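Yeah, one chain of the complex is gone here, protein chain that is, but the others are all in their spots.
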Amino acid sequence: MVIARGSTLTLAVFFFVLFVSAVGLGWAQQQAPAPSPAAAAQAPPAPKIDSGDTAWLLTSSALVLLMTAPGLALFYGGMVRPKNALATIMQSFIILALISVQWVLWGYSLAFGPDKGGVIGGLEWIGLRGVGLDPGPYSDTVPHQAFMVFQLMFAVITPALITGAFAERVKFSTFIVFTLAWATFVYDPLAHWVWGKGGWLGSLGALDFAGGTVVHISSGVSALAAALVVGRRKGYGHEPIRPHNLPLTVAGAALLWFGWFGFNAGSALTAGKLATSAFVVTNTAAASAALGWMFSEWAMRGKPTVLGAASGAVAGLVAIPPGSGYVTPLASIIIGAVAGFLCYNACNLKTKVGYDDSLDVVGVHGVGGTWGALATGLFATTAINPDGKNGLFAGEPSQMGAQIIAILASWVLAFLGTVIILKILDATMGLRVPDEDEVAGLDLSQHSENAYALEGPGYGITSGGAFAEAMKAQPKPTVPA
Amino acid sequence: MVIARGSTLTLAVFFFVLFVSAVGLGWAQQQAPAPSPAAAAQAPPAPKIDSGDTAWLLTSSALVLLMTAPGLALFYGGMVRPKNALATIMQSFIILALISVQWVLWGYSLAFGPDKGGVIGGLEWIGLRGVGLDPGPYSDTVPHQAFMVFQLMFAVITPALITGAFAERVKFSTFIVFTLAWATFVYDPLAHWVWGKGGWLGSLGALDFAGGTVVHISSGVSALAAALVVGRRKGYGHEPIRPHNLPLTVAGAALLWFGWFGFNAGSALTAGKLATSAFVVTNTAAASAALGWMFSEWAMRGKPTVLGAASGAVAGLVAIPPGSGYVTPLASIIIGAVAGFLCYNACNLKTKVGYDDSLDVVGVHGVGGTWGALATGLFATTAINPDGKNGLFAGEPSQMGAQIIAILASWVLAFLGTVIILKILDATMGLRVPDEDEVAGLDLSQHSENAYALEGPGYGITSGGAFAEAMKAQPKPTVPA
Amino acid sequence: MVIARGSTLTLAVFFFVLFVSAVGLGWAQQQAPAPSPAAAAQAPPAPKIDSGDTAWLLTSSALVLLMTAPGLALFYGGMVRPKNALATIMQSFIILALISVQWVLWGYSLAFGPDKGGVIGGLEWIGLRGVGLDPGPYSDTVPHQAFMVFQLMFAVITPALITGAFAERVKFSTFIVFTLAWATFVYDPLAHWVWGKGGWLGSLGALDFAGGTVVHISSGVSALAAALVVGRRKGYGHEPIRPHNLPLTVAGAALLWFGWFGFNAGSALTAGKLATSAFVVTNTAAASAALGWMFSEWAMRGKPTVLGAASGAVAGLVAIPPGSGYVTPLASIIIGAVAGFLCYNACNLKTKVGYDDSLDVVGVHGVGGTWGALATGLFATTAINPDGKNGLFAGEPSQMGAQIIAILASWVLAFLGTVIILKILDATMGLRVPDEDEVAGLDLSQHSENAYALEGPGYGITSGGAFAEAMKAQPKPTVPA
Amino acid sequence: MKKIEAVIKPFKLDDVKEALTGIGVIGMTVSEVRGFGRQKGHTELYRGGEYTVDFLPKIKVEVVVPDNLVSKVVDVVAGAAKTGNIGDGKIFVHPIETAVRIRTGERDEAAL
Amino acid sequence: MKKIEAVIKPFKLDDVKEALTGIGVIGMTVSEVRGFGRQKGHTELYRGGEYTVDFLPKIKVEVVVPDNLVSKVVDVVAGAAKTGNIGDGKIFVHPIETAVRIRTGERDEAAL
Partner (left out) sequence: MKKIEAVIKPFKLDDVKEALTGIGVIGMTVSEVRGFGRQKGHTELYRGGEYTVDFLPKIKVEVVVPDNLVSKVVDVVAGAAKTGNIGDGKIFVHPIETAVRIRTGERDEAAL
């Protein structure tokens, strides 16, 4: 059960060197923050910052952070067995830490930096060089760094979503390296393709207002790849594997709903009509999908489950982002209801196919995200967003083409990227914990902790180490009954 | 324990048809969103949208959503027995889904649509026809839909509050129909009376800044009706019925406090003096009421309980909304302290009278809401809000008259409406679960789920269905110790 | 186990009289809210209120409230033993209530009121006399009361942080008096020194953007004093004392992170460049510190713990406030990483020294806060904030001097103030619960409650009192199996 | 002395306790157990999965009494715990050789 | 009658239950216990502290059977619960003097 301290030290040193070099790279620049000529060219005489827009974008950034932790952490944490509760929560939490640093050091530059051939951003903005407090190329009314930090939160939640697929069996050290690699080689390029200035999918006209392809398809499809490469949990299909704390899961789902207003309505980058419209359709799609899933399950299985309603809400929230700046409230009811129905059935399908996507990331994010990207092509209308486009039902069948290309491109990049990264890690660090560690649970084997100690007595736990030695000198207190 | 799938299917089909028709009704309109002449007349040349006000109103809407889920869901969920924890949480969660759709389809139109004789809004705005992104009749500086979605959150939390009264014994299917009926026949009219342009109570001059009558009196009095009609829980007064997870309850209370800033300060519809004043008195009233309840209990029972402090905070938050735009911080201290004292005693009274209002909705919302509406008549001052009115202590005794009429009207509508709806449902669908389902708990009997599975072993749980069949073909993995 | 009702009544009456007199004092003034000549002189012709800035400051105030409850309440509550879970949560919750009232009545006036010799604010603003809805002396674009309520939330969280030091052993009644005394005699003066107009530390040029000295050093050092004066928990070092619910703790840490955006970025008092910069460095420092702590522990102990990662994030959040308006994102990575490393080692040290700071307030807030104040002197740059100053690395070594003076002054005031207050209380009310109450747990002994009742049967619990009598007349229901 | 060990339905605990105190037995020890027997379990649903649960929550009551009380206690417990429905549970009687009251060191019947 | 009481590793419960039902024993009562023995515990870390845990989660299975089934049940349980690793647990056999089915009042072997 002991992880060799040697290899851990190596890991720590590796990260340290990585950070130090990137920090060093950016340092001089930030100390003299006058934009470099290049950056200055990109950011012409700064337009006036709007306090309302900035307030909204900062609020939205905070909301999207909340989605990952505690939102997703609790949503996922409640669904695993008690012996893996903490390890599952940890995966979301530590991704927040990891990607927050990765994004500042190089991720933002790769995703949104000066375009290189439509496929990737350049390294010009590494360590946030030239990413300052005046409005940048992506927004006229808020500081460039506000846009950067808003996007950071998206870069955080996407790999966190994937963790649901391989929950309860993956080595923590490998997981950390996977996260960094995936963010760098899958997420950052894909974000550039769709949202980066000059990215090829965006240029093609594919609509993705708030991250249907970039966030949900990419995580859902990577989840499929991960479930296949990592393999099933021990006992899957034989032993009962059921959620250990559904109140936490529902609380997490509700926090996701709450935070999602930042995700979608924040993507307007301004606080006005577009944000309002996105806010309204987000709420309606979530609601309608919760009902869609619940009634599907009720009709097909005889009972409306609470986990089903919560999952349905998430499915609706997953389906609406790409269209959230382009569709009407009534369209969002349909998008949501279909999402609930589809994702419910996708989750049922899983148990027939036999791969072990522990927390149904494929069924919810893969299927829901794909449906959302298609639905955008169906329901988009310039009546809502004059800067958007019309979809099929508004008379523009061609938009469907762009959507389908974007979907396929995301599927391919995410699937191949994930398989390659995982195969390399499997061959080098190893993906899974040893069998006995899986049986004992990841909380104990990876972190030497227990999620709960709800019983009174300590059950023979005795303190050790220097501390206990020191205390032995102390008189033992007498405890009255 | 099996709910007949037939009747469930009927329910599902019923909702489906309902949705489809309302969606259909509104559809064409939204696709061509140029406001109809009528709507255009109501919304004169759109004033400029203010980004700060919009940011605040969207933030506030999100905060009020958070009040219902996870706020109220946890506050209530922690107070029931473990066998009903999930079902109780579900009631708040699914109301969020149900009313979000109901409001968009017809609720908003009934409540805020063009006035019909002072008693109800017309159906002109069904499916949000003509409710667009320009400022509407209720606000000059934010999109009409932002006002709509803010009000949606109020329509959500009000029926959710009632669920505390009949927790742990009501059929889930009946509960769903009740919620929709209550929203349509009680909440929507009452909201129109008080807040709708032309509503008779508002015209009369009754002050209700953020929902004392509409939200708290209506839910509290409906709770009383429900507790009486539904009857007591089995074992009430004989068996111990105590909260199963108070940390969740306190967390829920704190989230309610947090979200209530949106509820009250958001009701200013602008981000300026009025919102600030409402924010400050909200906080002070909650604080003062927490102390008021705690010290009352401490003096009268010998111990200050944590549930008491949390309940007191909620009592203060319940009492302040109607006056939150009209009273000073010092007045709010008095309003809160009195609310804490009154509601504590009202909860004690319940056990003497003998009706079973499971989670004290009557004692907190009925009594606290009524006190708040009266207190507004006492403490209102135009020194705080020049557009408001003076109350008794500022020299205008007549305001008390308007307040009392509003209180009585709300009491009557809520009580009668609830009794009638419940009696009809009792006669048709049945209100309560069978006795053995109540003993087994609603989590299992209504949802086939358990809130917690904190123990390690699965206790003989075996997977079933097609999945288990498929897995039987697989070799059973060997598990090391 | 019974607390004498007599002394409690006295306590209640005492507070009542206190409140009534302060309310009375301020009343007439508020009813006629035209600013007194003095106040008018302080607040010249009101500049225009900015809706975006106000929206952001109100949002930030709500976020900082969330930090205390449920954020800190859960963070701390999860770390204690189950028998003290509720009592620990209660301490944060009731401080929110207590200080919310104290601040309005006299705290704000002492801290921010008209300066008296650089050491304290005058009583002119007692009961918020003259603290109105126009912009005040501390901000040009938001109502004075918005600034007041934002600062209120800081005054709330600071004593709440201290509670971690004496968790699991202190009398509730004494704790309440301690909190009020500490707020009045330690916090309010210190806030005046640093932030009050005319305060001597602020005048000296010490930089503290968002509360490194005022909040974190003061709470961390007071925690040290409290741990020493109160003494160790029974069984400390002999019995296992370990966290009972780490999922709650991580959820609390995540909520702290979320709320901290309000704490730091709200301190800009405007929604623009400065708020954005503070937001970004807050996030980066938290992330970097989580990694710093985790990798330190991994390298030194062989396992990366989840509690460690969460604690690290908090350590980073503790270190960044004083510099959050003055340093670059890359500097914040360094500040965070060092904070994680330092605080981890400080917590280890504790077990060697032998004082019992239950939840490591000294190691995290004392050490982290001190490091943050120093780091501000190292990394501050006017490139980020033209209204700020340059630190050592930007060529101004003198700034370090001001920082060190501020640190020392805070240490001395907090340590001495706390020791004196506690010694007086020890001699009068008594600090600790009796031994058998400590063994039984504070939940039962102080509040007559249990945090959890997760098991089905009531274990022989029987209801008592008038209610049970009344119910005995009722037929006992028959319960099917 | 004998130990009477009864496995009963959880909501019957109060009745059994009252019945026992009613005949003057003022000591007992109870614990939560799970029972498997003729009583049917229930089904739980979680996402795609359907689980059959066949261990049900029961309460075990243990009470040590002098030999002369055994049959009375058995009858009283059986009476109080009975609903007449399947799953009511079992009573088992064990021999006990010694009993000690820890507080005083009293032995056997004096210890009860 | 005898009571066979087995303390086993938690994940072996399913196997033991199947083995017992396989030989026609359809009643048993199980509970969660903590075991201390030769099996080594583990270490936990919380902030500065390091804790050694030496009580491990185990499951206790109790099954009362007629005398003639005792050795068969012991063998079957031992077989099903065995992993061959330390900490597999113990089986103890107790004498039982009386058994009662609460629902019907049936006694002894008829009650099982």
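By written order: A, B, C, D and E. Residues from 1 in each chain.
The working rule: a contact is a pair of C-beta atoms (placed from the backbone, for glycine too) under 8 Å apart; a residue touches a chain by one contact, two chains touch by 3 or more.
Since this is a predicted model, take the numbers as computed values, not measurements.
*Asks:* The chain left out here touches which displayed chains?
*Replies:* Touched by the chain not displayed, across the whole complex: A, B, C, D, E.
*Asks:* In the full complex, which residues of subunit C touch the absent chain?
*Replies:* Interface with the chain not displayed, on the subunit C side: 1, 235, 239, 439-440, 444, 447-450, 459-465, 467.
*Asks:* Residue-wise, where is subunit E in contact with the chain that is not depicted?
*Replies:* 2, 6-8, 31-38, 55, 58, 60, 74, 77-78, 81-95
*Asks:* In the full complex, which bits of subunit B touch the chain not displayed? Write them out.
*Replies:* Contact residues on subunit B toward the absent chain are 240-243, 297, 301, 303, 305, 307-308, 311, 347-351, 360.
We adopt the following convention: only the chains that are shown with their structure count from here on.
*Asks:* Walk from subunit A over to subunit D along touching chains and report the minimum step count.
*Replies:* 1
*Asks:* If more than half of the interface residue numbers appear on both sides, call it same; otherwise different. Which is it for subunit B and subunit C?
*Replies:* Here the answer is different, because the shared fraction of interface numbers falls below one half.
*Asks:* List the centre-to-centre spacing of subunit A and subunit B in whole Å, with centres computed as mean CA coordinates.
*Replies:* Centre-to-centre distance between subunit A and subunit B: 31 Å.
*Asks:* Between subunit B and subunit D, what distance separates the C-alpha centroids? Give it in angstrom.
*Replies:* Chain centres of subunit B and subunit D, defined by C-alpha means, are spaced 44 Å apart.
*Asks:* Could you tell me the distance, in whole angstrom, between the mean C-alpha positions of subunit B and subunit E?
*Replies:* Those two chain centres are 50 Å apart.
*Asks:* Going by the contact rule already set, what residues in subunit C reach two or more other chains?
*Replies:* 50-53, 55-56, 59, 240, 242-243, 245, 271, 303, 305, 307, 351, 452, 454-456, 458, 462, 479-481 - these are the residues of subunit C that touch more than one other chain.
*Asks:* So which bits of subunit D are touching at least two other chains?
*Replies:* 11, 14, 32, 34, 36, 44-46, 48-51, 55, 83, 85-88
*Asks:* Name the graph shape formed by the protein chains and their touching pairs; answer line, ring, star, complete or other.
*Replies:* Graph shape here is complete: every pair of chains touches.
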